[in-house]
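A short write-up of the structure that comes next.
For this view, one protein chain was removed and the others were kept in their places.
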Amino acid sequence: MAKVLVKGNEAIAQAAINAGCRCYFGYPITPQSEIGEYMGKHLPPMGRVFITAESELASVNMLIGAGTTGTKAMTSSSSCGIALMQEAFSAMCCAQVPGVIVSVMRGGPGLGNIAPAQGDYFQALKGGGNGDYKIIVLSPSTVQEAIDLTYRAFHLALKYRNPVMLLADGVLGQMMEPAEFGEYPYKDPDVTQWALDGADNREPRNIVSLHMPEGEMEMLTNKIFEKYEQIAKNETTYEDYLLSDAKLVLTAFGSVARVAKAAVKKARDNGMKVGLFRPVTLFPFPDKDLHETAVKTDMILDVELNKGQMLLDVRSAVFGACPVEFYGRPAGGLLTPDMIYKKITELYSKLENTEAGVK
Amino acid sequence: MNGDLSVIISGFGGQGALFAGILLCHAAVVEGKHTTWFPSYGAEMRGGAVNCCVNISDYDVPSPIIDKADVVIALNDASQEKFESKVKSGGFMIINSSLSHLQTKRTDINYIKIPLNELAQKLIQPAFVNVIALGAFLEKTKILKIESVKQVMKEMAKTVSAKKAALLPNNLECIDFGASIISQRMVTV
Partner (left out) sequence: METLVYKRPESLLKDGHFTFCPGCGHGVVLRIIAELIDEFNLQKDTIAISSVGCSIFLEKFFNLDVAGASHGRSPCVATGVKRCKPDKFVFTYQGDGDAATIGFNETIHTACRGEHITTIMINNTNFGMTVGQASATTLVGQVTTTTPAGRKAELTGYPLHAAEIVSKCDGTAYAARVAITSTKNIIQAKKAIKKAFEAQVKGLGYGFVEVLAACPTNWHMSPVESVEHIDKVIEQVHPLGVFKDITAQENE
């Protein structure tokens, strides 16, 4: 299959269709409205379901309905819209309902603006929903990866009966670049053992999130956390870019990681040993791999389009193995390769001076 | 030019700055090159300032966001003002002198002033300033073949409404005319 020029948002939508997404429920919000528009155009002629819901609350609860029947379904939104869905994410984790959520981050807090940002890392990973729960979060950095991770999101949702979020940002959603769709590469698990389709010749089933008897909720939560451990063991993914000899390692996710990559490239061209550690799965976070990287390097520079959110997970993974610096811009301010490069040279010269001092 | 180029195309909404970038990107794919297109627009549907940044390269393009571009195409005065400082030293800027009478400020870059709107009047109507500018840009940089863009236009005409498809001859004439502005030295280059 040849590469085609495609916009990030539309690539996600087409990949969802290829993955077998039967239903899309959404509510318009910039900068991800193209996903809903694309689905509105393509799903109904295929005999699949498209609903513009009355709110994000409604769309995510329709997603739950579809999920309880074991049907592949998706919703998408951005920042303030995702905020409205948090209660449902918690409920989905508890009741073990699969579903795919695409979050295309914009500037915040509040209504913020429609510029690209990464201020919703906490929202995705540390959740606004209640209780102990985790949603799987995948972070694409290129349009190609947006396609590949959309496929993976649908598969993981069914494999683990858990919500999966594709966490993109306005840069990735709005940009175009050549990419290849290929075929949906996964074999999905059988859902007939748990899905609701009427109690025909079997005991009735229920998929609910209220468990009042003493100890029942604790037992269930422990069981679900065992599942999260399996997810961490099986699914953790990150990109290693020139890490082996790096004295300074950048950590970044999503579209910012590729801007950081350009800066790392420039630093390498200028003789600096710099590398990039890019988490592809944000939950599960590649903490063991990052710790091993931190042990071997002199310093980590975390770069994000926010005031320092993934930074907390980076610090926790590094656990004092090396110093961790932060560089970021919040609320729609973009970082350019030169801005990151300047920060790299500043820190790198500090490292060299320290080394010279020690010697 | 070598096989690695960045260009910012800027104008007010409706001038087709974003579309010119998309044409360019598609043509890059036709020629098997790596490319990215990244837009920026105001909240308005029409009339606001819009621009896009296009990278074309023989290699993987890491960042769709750039600090400075090899070329800036400014379709109006506001675009000239906003992006004059964003041209790399040694690069050039195409200015639509029909809509911008601003003084140029730099000596380390070249300026190509083209009265796009006036020249467009001479062509079959409607004619498109964005496509004329694109023709001039391609003739000047040789980064991609004009033929590749024409191929893209012809492919696109097959998938759009009949009303838009009927404008294919106009688009083809505009891109050729844009190139001839440079090749026949109709303006100071």
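Quick notes on this structure:
Per-chain residue numbering starts at 1, and chain names A and B are given in the order in which the chains are listed.
The rule we apply is simple: contacts are C-beta pairs under 8 Å (C-beta built on N, C-alpha and C of every residue); 3 or more make two chains touch, one makes a residue touch a chain.
All of these numbers come straight from a predicted model, not from anything done at the bench.
Taking every chain of the complex into account, the omitted one touches A. Only one of the listed residues, A:Q14, A:Q32 or A:T71, touches the absent chain: A:T71. Remark: the omitted chain is touched by one listed residue; of A:N113, A:S209, A:T237 or A:T345 this is A:S209.
Note that of A:A88, A:L282 or A:M339, the residue touching the chain absent from this view is A:A88.
Contact between chain A and the unshown chain involves residues 22-23, 25, 49, 51, 53-55, 57-59, 61-69, 71, 73, 87-88, 91, 95, 196-201, 204-210.
In this text, only the chains that are shown with their structure count from here on.
If you check the complex, the residues on chain A that touch chain B are 3-5, 114, 171, 174-178, 255, 258-259, 261-262, 265, 334-339.
Chain contact summary for the complex, chain B toward chain A: residues 22, 25-26, 29, 34-39, 43, 61-67.
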